[in-house]
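All protein chains but one are shown in place.
And then chain A:
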Amino acid sequence: MKARVIVTLKSAVLDPQGKAIEGALRSLGVAGVQSVRQGKVFDVELAGNDKAAAEGVLKEACDKLLANTIIETYRVEFAE
């Protein structure tokens, strides 16, 4: 089973990298971009096909390592 874990900064946390990217897009003349926040994507392959079990595994992975929950939040998407 394949899953994608998306880790993003909490909205209250300043994201200087996102701001810099936002500024770069503006200077490239890409119109209509109001703001950019940068995050991380982890594509994970899981043993077995039990979605509930996989959700448990990924929650553990996020809480233990993939996200620093002081500043980040995460969500999981399952690919078909």
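Everything that follows uses one rule, which is that contacts are C-beta pairs under 8 Å (C-beta built on N, C-alpha and C of every residue); 3 or more make two chains touch, one makes a residue touch a chain; residues count from 1.
By definition in this document, contacts and distances are computed from a predicted model.
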Checklist line | Hidden subunit of the complex - UniProt protein name among "Oligopeptide transport system permease protein", "3-phenylpropionate/trans-cinnamate dioxygenase ferredoxin subunit", "Phosphoribosylformylglycinamidine synthase subunit PurQ" or "Hydrogenase-4 component E" | finding: "Phosphoribosylformylglycinamidine synthase subunit PurQ"
Note to self: Considering the complete complex, identify which of A:Leu28, A:Ala47, A:Leu65 or A:Ala79 is in touch with the unshown chain.
What the structure shows: A:Leu65
Item checked: Residues in chain A touching the chain absent from view -> 13-14, 16-17, 20, 64-66, 68, 70-71
